[in-house]
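With one protein chain removed, the remaining protein chains of the complex are shown where they sit.
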């Protein structure tokens, strides 16, 4: 980074803030404050990692999917997650951090991913519930991010959101089908909802009064809504869907509030959230060990590709 | 080996031949001709390897055994095979070849093992059929070997035979139980017999007129019966058992011969036998790859044990 | 009907089992691009499987396993999840464990080159369904073959380690290569009827194509004997390696736990 004289920096900052103020996009070659850059990298990387780690809980059921149609749907979905990871890593690379560096930071625990993927998938209903609730929550989170201030991130999100909402409908449809099936299948769906409801609500992050970075992120236009605001949207969106499915959301405090024209609902167990975020969820170690092994086992292939490309380039040069 | 003067060697040879002639045992410290030593090593090693490789086809079903009782029986049986391998390797070691050397020779294809273990196990009935037919054939082969001229081998065989005949009864009993079960189970047993009958008869080796080593081995008292003789015993022993079970042995030429007071029977496919022996059976590569991987994966443990023993000895010396 | 159905099962089972093996790479590939590419190939093969199983069931409904009365399981799933390993008619090449990425690519190269050659001929099948499946499949498998060939070359010409691994991988699967070109009675019969393809007819072509990849890569064709069958029976006769029943135990477990389930 070149060191600009003080005056210039002031001017650049003014221009940056004007762009933000007009809800225009910041592009990779634009000047941006270091804090902004760091925040975008952190958020986009975390998002990318979530896509990649998120392949595991659902991928766990690909080889056991109970119908060929569902197997194809699931495999395609997990593949889409790899794709999302790919363009989010690319968005991150526009800020000068390579995919390899990001992967190393994931594996070494220096960067995080969504807490939800640290819960195990224990039945095929979990595939549906992840589609319905987890992708549902992701959409609530991400739709506003299509208007995020950093250009490459926003454009990646537009593509991601389109696919996520497809996945969300697929998940819901699987559950609706299972609910028309046997008693065992219905019980399986309910049991899965019982396990995933609270972790899905945790996906929006801690309550606003406990979320130190939200204000700055919103000021920079990186985030567009507060955690609690998004959580409320999620609940309001999900309740009628749960009724249509015929499942019970495991929250005794959940009820419509006429006055607010929104649902009142209970609070997730924020101690559990902190545990999971700090590495002590039911699957954190397993997810990272899996990722690390894939990465290490694949090293020789990546090296071979690099060596081959170098050799080919050498031949082409002659 | 010390080089003895010609005269002494003559004397030693006479003594050796007298021991053989009296059906007494040759013991490790006795003088023996090089050819005898080599033949015993080859035969005992091959026998030991067969026990060890033989753990795989049955071991394939331990994790899937359909009842806890059968699982225990099978696990104990495969464990016994490891035990047999152990004392047979020890018998071999009395002739100055270490277990490590023998294992290397197995893995590198320099020593053989019984052709039967190069066939796949494809159903749980195979566990029973291997007990009944393969252990049955092994017993026919091995009972006479309890009187083999090399002492440590003969004594190992006494112990082995006792356990093999236990295994053979267990195998028969599994099949008898399955034959009292469902139609599917009965079909499974018959299908398994169809696959294993001919390979079991091949276990006795090629026909006598095509078995170049038999004469010398018998003269030395290492072998006690010819291949065809043993094969005949096996058939005569098995036919009434097959009738009792209610299975058909897949040989249209099989019938009682009043005159010979023995069964006439067809010839196995000796081309197939040669293929399997020369490494081209359905599972040769798989069996050796499995063994090699176990051996290589365990190298660090064996090294640790050696290092630890050396260190402990060092401490003890102080 | 029965021969056609059996033939469709052969082609379907090849695709289904190969798809299963490739799907096991999911979230474990050396890089995201490969994760996506392997899933693509697995998905294409799964698509072929479904069309072929449906065709098998239509050609001869008696091949579909019986399920409890009122079971809503469609024929394609009854065939995929309720047949035992001895009823699967895939070649044994596809059922072997994946091994490392080198072995996986070596197998995919051989498999895709072979299946593409079959499907190019199958495109002119007198059976309109098979013909349509083949026309679609040709496009897909051209990509599969090129993908595998590109990686085969890359690994063979990459580092010492990658060369060793891909050559070991090729050697390990080569004993299962011969079986691809053995024509069974059923295949001959559907070939005679202008409906199917006798695999021995593509042997030379596949040989030439593989030789091109090998020679470009500087890899010698392995000298490994064909893997023996049992009593002359191999994958096409439902006689498999020990790997298949384990694969199916996993693949079929949920479907079988819910024989009257709706998915």
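When the chains are written out, they are named A, B and C in that same order, and each has its own residue count from 1.
To be clear about the criterion, a contact is a pair of C-beta atoms (placed from the backbone, for glycine too) under 8 Å apart; a residue touches a chain by one contact, two chains touch by 3 or more.
This structure is a prediction, so every number in the text was calculated from the model and none was measured.
For the chain excluded from display, the touched partners among the shown chains of the whole complex are A, B, C. Across the entire complex, the residue among A:195, A:231, A:263 or A:291 in touch with the chain not shown is A:195.
Although one chain is not drawn, the whole complex shows that of B:19, B:39 or B:56 it is B:56 that touches it. Where chain C meets the missing chain, the touching residues are 84, 245-246, 249-250, 253, 256-257. Mapped onto chain B, the footprint of the missing chain covers residues 52, 55-56, 59, 61-72, 75-76, 78-79, 82-83, 85-86, 89, 99, 124, 174, 177-178, 180-182, 184-185, 290, 293-294, 297-308, 311. In the full complex, chain A touches the hidden chain at residues 60, 64, 119-123, 194-195, 198, 272, 275-276, 279-283, 285-286, 289.
By definition in this document, only the chains that are shown with their structure count from here on.
Counting C-beta pairs in contact across B-C and across A-C gives the higher total for A-C. In whole angstrom, the spacing between the mean C-alpha positions of chain A and chain B is 59.
In terms of their C-alpha centroids, the spacing between chain A and chain C amounts to 35 Å.
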